[in-house]
Structures are given as structure tokens and as C-alpha cells.
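All protein chains but one are shown in place.
Entry: subunit A
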Amino acid sequence: MQPNHIEALLEVADDSLVLGQRLCEWCGHAPTIEVDLSLSNLALDLIGQATLLLDYAGEREGQGRDADRLAFHRDAEAFRNSMLVEQPNGDFARTVMRHFLFAAYANPLFEALTSSPDARLAEIAAKSIKELRYHLEYATDWLERLGQGTEESHRRVAEAYDWHWRFVDDLFFDSEAWKSGAESGLWPLRAQLRPAFDETLNAGLARAGLAEPKPVWPIVGGRLGKHSEHLSSLLATMQVLPRAHPEATW
């Protein structure tokens, strides 16, 4: 695997890591105990997937960095996640919409990765896809419930869609690193995943009774290490302990 392929691997791993960390913020704060458990479980899945991917990236890099090292000892500009996943949780509708958009993208991506000629990547994807299918179902169910619920819940989820829509192009951004891996046949271009995403999106929106979002200027840059200010504060919380005690074990 070439150095820029490892960089591309971080794009996938960091999406899972950052979204997993975000979801952890709901623990103890969710609208009901069932939702609290659900969001924590989704977070666990994502952090588990990130751990496998980061460990693999570290091994291929060959500089002795493991998942913990990569998660806790990189600064924001070294992160390759999309800006969508670093967005603050907002209200529950925003969290649901963010998760729906992410899962609608991640499902065709991981499905494609299961047939990557890179055997390790393929087996990580095969393990993860089983979990991600559940994520999409869960998010779609809640999307429908909010969209078809009360006037208030509909207003909130429509607003969430308006807000998150601007980051969808960033999710699908094909960086040079990603393109290089695609040319080597490791994975498809993200642009090729867009039709599957659009299909899931339209089906979900129809169930929820949601209209097209307001036109917005798309914001891109996450895959290049250009992030919103929100990532730094998320990382500060996530990284403070291992950075304060770098050699600590327990």
C-alpha cells in the first residue's frame, strides 16, 4: 500500500472515529433511556470499526503507530474525516439527520470495500457492513418518526436537513489520495457511490415527508485536513487524558 493510500484509509477511519466520539456525547442526555442506549451502541460500533481501520493504517505505515496513537496524538489538520461527522449534535433531529446521511453514504462504501483486493480491508469491511446496515435502518426509522410526527418534530428535522445538506459534497469528496487508491482498484471513486446514496436519500425523505433542502453553498475540505472549529474542541475532549499521560496504561 502506497503512503497516499494510507492517507485515504484515514479518511474512512476518521469518519467513524469522529462520529463515534460525537455520539458518545449523548450518553446520559438522550430523550429516552432506549435512545440513550441506542446512540451509545452506534457509537461503540463506529469506534470499533475505527480501531480496526486505524490499527491497519498504522501497520501499513510501519512507523509503530497503532490505533490509539493515531486517534489521540494527531492534531485536527491531520484528520481526514468529512466535516459532516464533526458537526455538533444539536438537537436529536440534527443527530438523526447527520446519522442518516452518513449511513446512506457508508453502506455503499463498505459494501464496495468488501470486494477490495486488499484482503485485510475487505474483511474489516465485511465485519463493519453488518453493523452499518443496522445504523441506516435505525436512522431511517427515526427520520420517518420525526418527519411524520408533530409539527414541531417535522420542523426540526427539516431544519436539520437544511443545515447538514451543505456538508454532503464533503462526504463524497474524492481527494487525490482516494483517487490514487481508486486507480489501483482498491475502492471505487466516491462519485460512483452517489447514485446509491441518492436512492437511499430519496426513499428516506419520501418516508419522512421531507422536501428538497434550501439551496446552499457546499462546504468542502475535510478530506484535505481543513475542518470547522468544532473538530478541535471535540479532539480536545477526546485527547486530553492520553496527551496529559502519554505512557499511562490501565
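Keep in mind that, in the parts below, a residue touches a chain if its C-beta (ideal position, glycine included) is under 8 Å from a C-beta of that chain, and two chains touch if they have at least 3 such contacts; residues count from 1.
Convention: contacts and distances are computed from a predicted model.
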(request) Could you check which of "Ferredoxin-like protein", "Phenylacetate-CoA oxygenase subunit PaaJ", "Energy-coupling factor transporter transmembrane protein EcfT" or "Light-independent protochlorophyllide reductase subunit B" matches the UniProt name for the chain that's left out? (result) "Phenylacetate-CoA oxygenase subunit PaaJ"
(request) Using the touch definition up top, pick the residue from A:W26, A:F79, A:F92 or A:Y138 that touches the left-out chain. (result) A:Y138
(message) Touching the hidden chain in the complete assembly: which of A:H29, A:H73 or A:K130 does that?
(response) A:K130
(message) Take the complete complex as the reference. Which residues in subunit A touch the chain that isn't displayed?
(response) 20, 34, 37-38, 40-49, 51-52, 122-124, 126-128, 130-131, 134, 137-138
